[in-house]
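One chain of protein is taken out of this complex; the other chains stay put.
Letters A, B and C mark the chains in the order given here, with residues in each chain numbered from 1 onward.
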Amino acid sequence: MVERIPVAVLGATGSVGQRFVQLLEGHPWFELAAVTGSERRVGKEFGKTCHWIVQERMPDSAKSLVVQETVPEGLDVPLVFSALPSGVAKQKESLFASAGMVVCSNAGAFRQEPDVPILLPEVNPDHAHLVDVQRRLRGWEGCITTNPNCTSTGVTIALKALQDSCGLSKVFAVSLQAISGAGYPGVPSLDILDNVIPHISNEEPKFEWEPRKMLGSFEGEEIALADFLMSTHCNRVAVSDGHLVCMSVETRDPITVAEAAQILGSYAPPEAGFGLPSTPEPVIFVSSDPDRPQPRLDRMTGKGMTTVVGRVREDSIFGLKFVVLSHNTIRGAAGGSIYNAELLRREGLLGI
Amino acid sequence: MVERIPVAVLGATGSVGQRFVQLLEGHPWFELAAVTGSERRVGKEFGKTCHWIVQERMPDSAKSLVVQETVPEGLDVPLVFSALPSGVAKQKESLFASAGMVVCSNAGAFRQEPDVPILLPEVNPDHAHLVDVQRRLRGWEGCITTNPNCTSTGVTIALKALQDSCGLSKVFAVSLQAISGAGYPGVPSLDILDNVIPHISNEEPKFEWEPRKMLGSFEGEEIALADFLMSTHCNRVAVSDGHLVCMSVETRDPITVAEAAQILGSYAPPEAGFGLPSTPEPVIFVSSDPDRPQPRLDRMTGKGMTTVVGRVREDSIFGLKFVVLSHNTIRGAAGGSIYNAELLRREGLLGI
Amino acid sequence: MVERIPVAVLGATGSVGQRFVQLLEGHPWFELAAVTGSERRVGKEFGKTCHWIVQERMPDSAKSLVVQETVPEGLDVPLVFSALPSGVAKQKESLFASAGMVVCSNAGAFRQEPDVPILLPEVNPDHAHLVDVQRRLRGWEGCITTNPNCTSTGVTIALKALQDSCGLSKVFAVSLQAISGAGYPGVPSLDILDNVIPHISNEEPKFEWEPRKMLGSFEGEEIALADFLMSTHCNRVAVSDGHLVCMSVETRDPITVAEAAQILGSYAPPEAGFGLPSTPEPVIFVSSDPDRPQPRLDRMTGKGMTTVVGRVREDSIFGLKFVVLSHNTIRGAAGGSIYNAELLRREGLLGI
Partner (left out) sequence: MVERIPVAVLGATGSVGQRFVQLLEGHPWFELAAVTGSERRVGKEFGKTCHWIVQERMPDSAKSLVVQETVPEGLDVPLVFSALPSGVAKQKESLFASAGMVVCSNAGAFRQEPDVPILLPEVNPDHAHLVDVQRRLRGWEGCITTNPNCTSTGVTIALKALQDSCGLSKVFAVSLQAISGAGYPGVPSLDILDNVIPHISNEEPKFEWEPRKMLGSFEGEEIALADFLMSTHCNRVAVSDGHLVCMSVETRDPITVAEAAQILGSYAPPEAGFGLPSTPEPVIFVSSDPDRPQPRLDRMTGKGMTTVVGRVREDSIFGLKFVVLSHNTIRGAAGGSIYNAELLRREGLLGI
């Protein structure tokens, strides 16, 4: 057996941090070697200081790790996964990249930077090479890559399949998002029991921009945004995990409902994103049941990595409508970041 | 004090039937004189046979009413409210209308008939006079009027305000609907706990058609559908009462966000629908909070009769977007039907 | 009309504070004149700084009140209601009492003090005169009274009826408590969706002690605890409002199920607690339905002030078992405190 690459999780005691810890258990390439956390937890054992909220049990190997301060000093790993809150991510992640480490970040801090890729290996593995530009421009030996906002994830994967086949012109998307997307403690129960919150702070601008960057292509050393219009509404609903999105799409070339279902269901990712340990099987699953996907029943499809599409049907304005479900803390967060790291390793961008 | 008009509720033991019973308590014009129910309940006291699920207590006056068979014989009232299930409504309601009674129905059975109005007194009180046509064509002394599907209700009221001011061209609407909309027992709890169901049987076609009929106008003896496109997605969420709808709207004439908010918030219904006992105060409430309306907090605005709008903002494709909330079993069902009956009385269409 | 007594609410922007504000609207004796809040809100209008989470609308009269610092200086009222968090209540409430004001507190800080009464006007109005002792011992012109923990409230009222008739020997009580009992933000939604938390910090000791103090009687200048054993389990469940408690009770004198139901349902409070503006009507409602009380359907009985009992039946170990429901933020918190203030006024203890 090959030796596994030691990795660290930054901000490991939060809800996404815990997912990283859980998903890295038994990973064939990476081995959790260190965890960092906020000041009051530094020096304590992870198993004792972490209020574990993931349904799967905490891996035994993680329990005895001693929480370290979130600084590069003392972390002897080539790769870190960042579950840091947005507020501190910008400054902290830079430190790790300039100290020579590869940062696979779930935070939004760097997504808008022209030299930082937002990666979905099923969609735009070629964007990984934006880190060459980044290293040159910033003089870093390490680098920063990001995965998209959890709401953008499944939607972008579904849109990619259509973009390849018939082009995109207009996209209308309304999300029904799970509470785990807000972290922990996150949404107070009094706000969501018997309720919907039709607003998520700063979510709609991200959701209208990130898919266009990921679906864009290199123009020189930057990514030109894909040329389609996108309008969104974001809602929080009483679901633990799994973001569901209602979509209406106008394609550039006409397409029938049957063709769309076929294109979505047979979508094959670019070769670079295929065959990695975390590549979803299948990448997209298209349900023919009239009332699927549903978060509770379908979020764990493909170990939580598959994008589930259903209700593909005709839209009276845009031509095509359907529903997309994606597990927000697995495919849309920690699992996506790990998948990105696998891509970087294959592409020789880990520097080891 | 004027004598109140005796009325009956058909199908009084179901969830909408119970709302009729509760809302008629203390009504200034109408007095609950009789209730009908399914065969196994006939002859029993309402208070004993009805599994009451409305939060407000069952009115004492209703408790001792003996459940009657759902036939006109033996019902000595000029006005009946129908909470019958769609399957039996078509045949049953005809019997009452031909026996000379006015039927204010919450069922969908007759909504598509050209001579039967779908009424919202805040929107299209003039359509009430379609019953003159109906009486002539069908030879009925009574008549049938309907209120729209609960999902169409608030949406149509909001659209009416915009239609009056700047015309409508395209409407995109995604609903997050309460479980009470499915009646009782309705949605099994295993289907909706920690879940969303992105499908409601036969709901989208109604929701894409009914608003266009209500916003249409007389052409001769029929209503010509309003000339705009409408596309919808319907979802069931874990909310007890209150349908929330995310809307994007393209108007015929350009309009700013500020203008739209002002038009919606100051909407005054046509005179015929104004000043009735159930006229909502206000008809539309526009919230300026960034995260409202919310079902749990806002559904009882104006005693559950007000349409609550919020998040009026710019849409990158259609120009305008906002969120609409309407109480589905009050404004969208029993309360709406009672409001319709008030309109019919004022218009001299009750025949008494 | 008599002039109303101006009152203040301390800690008015929290969940219980908001209930005080809502319930004082239109009170016949008291008028909300001032609100206090945490430092970051001082100087702001209540209507703008308060994140309102009560279903009833914020009273217009409260909106323009400017939030004041929580100190006696500048508060020209004889009576304050305290919704302060336990951590600060002890020190803050003392300041108000020593400055000559009567403090009706919802906090637990003083409940264990021998000279501070825990009051339920339906149960122990005579305990109000403990404030005479308190004033003498502490040299205060004002005083502090408390209402019990929300879980103890309904349980103690039901136990009082039994204690009067047949004495109490052993009480077993398991609570299913609403999330609003934990305040706001309180319970994270990720902790309670599709879940039960079988633990509430420090709740069981309070719940096993407070009823015994309230059901105790004066021995000299102190209250001797009532002489019965009490064992409890406390659970948090996904309910917004309304604490439900399963109880098994061994009485000193034997009693049949029918007698117990009759005693509970016909319970009349001591005269001093009767006929006040907030006296529940009835004090106890006994349901004969096999599956009641239920929080959603029964919590608002008697405007949320009535204690609802159901399922009175035989217990194979203790003789008697039943279920108790009480609205935790109305009867069990703000409404209870206001009821206490009414009692103090009648007893001439307000000092005005």
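One rule holds in what follows: contacts are C-beta pairs under 8 Å (C-beta built on N, C-alpha and C of every residue); 3 or more make two chains touch, one makes a residue touch a chain.
What you are looking at is a predicted structure, and each value in this text was computed from that prediction instead of being measured.
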Inset, instruction - Over the full complex, note down every shown chain the hidden chain is touching. - result: A, B, C
Legend entry - Residue of B:V66, B:L193 or B:L225 in touch with the missing chain, whole complex considered: B:L193
Inset, instruction - Give the residue, chosen from A:L297, A:I317, A:A333 or A:L349, that touches the chain omitted from the document. - result: A:L297
Legend entry - Residue of C:A182, C:V239, C:I284 or C:I330 in touch with the missing chain, whole complex considered: C:V239
Inset, instruction - Using the touch rule from the top, list residues of chain B that touch the missing partner. - result: 15, 53, 179-180, 184-194, 238-240
Legend entry - Missing-partner contacts on chain C, residue numbers: 170, 172, 174, 176, 193-199, 208, 229-231, 233, 235, 237-240, 244, 246, 248, 290-297, 310-311, 315-318, 321, 323
Inset, instruction - Could I get the residues of chain A that touch the absent chain, sorted low to high? - result: 52-53, 55, 57, 193-194, 240, 296-297, 300-301
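By our rule, only the chains that are shown with their structure count from here on.
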Legend entry - Length of the line joining the C-alpha centres of chain A and chain B, rounded to whole Å: 42
Legend entry - Centre-of-Cα separation between chain C and chain B, whole angstrom: 40
Inset, instruction - Among the residues of chain A, pick out those that touch two or more other chains and give their numbers. - result: 193-194, 238-240
